[in-house]
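My questions all concern the structure below.
Up next is chain A:
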Amino acid sequence: MIEPGLYHMLFISTTLFFIGVYGFFTRRNLVTMLMSVELILNSVNLNFIAFNKYLWYDKMDGLFFTIFIIAIAAAEAAVAIAIIINLYRSHKSIDVENAEDLKY
Partner candidate 1 sequence: MPNATYIALIPLLPLAGFLMLGIFGRKYFKNTSGIIGTTLLLVSTVLALYTAYGYFFEYGKVDGIYQKLVPLKYTWLQFSEGVSIDMGIILDPISAMMLVVVTFISLMVHIYSLGYMKGDERFPVYYAFLGLFTFSMLGLVVSSNIFQIYIFWELVGVSSFLLIGYYYDKPSAVAACKKAFIVTRFADVGFLIGILILSFHSGTLDFNTLIATLTSPETAGYKSAAAASFIGVSALTWGLALVFIGGAGKSAMFPLHIWLPDAMEGPTPVSALIHAATMVVAGVFLVARLFPVFAISSPNALSLVGYVGAISALIAALIACTQTDIKRVLAYSTMSQIGYMMFALGVSKYGGEDGLGFTASMFHLFTHAMFKALLFLGAGAVIHYIHSNEMKDMGGLRKYLPITHITFLIACLAIAGVPPFAGFFSKEEILLAAYEHNPTIYWIALITSGLTAFYMFRLYFNIFWNKEAHVHGEHKGEGGFAMMMPLVLLAVGAAVAGFIPFGHFVSSDGKRLETAFHLQFSIAPVALGLAGIFIAMWMYKTENNKPDKFAASLSGLYKATYHKFYIDEIYTFITKKIIFNLIGRPAAWIDKNIVDGLVNATGNGTKDISEIIKGFQSGKVQQYAIYFLVSVIGLALLFIYWWK
Partner candidate 2 sequence: MNLSLLILLPLLTAVAVLLVRNAKQVKVAALAGATAQFVLAFVLLFAYYKERATGNAAQMLFEQRYNWFPSWHISFHLGVDGISVAMILLTAFVVIAGVLVSWNVTKMTKEFYFLLILLSLGAYGFFISLDLFILFFFLEIAVIPKYLLIGIWGSGKKEYAANKLALMLMGGSALVLVGLLGVYFSNSAQSFDLLQLSQLNIPIQTQMICFPLLFVGFGVFTALFPLHTWVPDGHSSAPTAGSMFLAGISMKLGGYGCLRVATYIMPEGAKEYATIIIVLSVIAILYGAFATMMQKDLKYINAYSSVSHCGFVLLGIGMLTKTSMTGAVMQMVSHGLMTALFFAVIGMIYERTHTRQVSEMSGLLKRMPFIITVLFIVGLCSLGLPGLSGFVAEMTVFMGSWQHPDAFRRVATILACLSIVVTAVYILRAVTKTAMGPLTAGFEELKDATWNEKLAALILIAGIIAIGVAPFWLNDLVSPGAEVIMQKLSR
């Protein structure tokens, strides 16, 4: 086993990202899609932190971005869930296949 470094971090974050993407593509339930989005966001956060840690340890910008992303993610999740609940109310379903009113 090799000593973990930047590349390990990047591997984790990339894999996490594409797991999230896969989930986003295959899930039909809006809540689970939201979960995939959270995974993607987290992978980005991890990237920021990793770069901050290994490349630019003289600054804290990556760290701040992470904080802000987390804050925004919280807001996003709240709004998304509000939308999901509203959709559930009007469509009696949160299946994404049924929410296709915005076509053509």
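Selection rule: all candidates are chains of the complex that A comes from, given by their letters.
The definition used in the following text is that contacts are C-beta pairs under 8 Å (C-beta built on N, C-alpha and C of every residue); 3 or more make two chains touch, one makes a residue touch a chain; residues count from 1.
Owing to the predicted nature of the structure, the values given are computational and were not obtained by experimental measurement.
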Which candidate, 1 or 2, sits against chain A in this complex? 1
For the chain A and candidate 1 complex, residues of the former touching the latter: 21, 24-25, 33, 96-97, 99-104
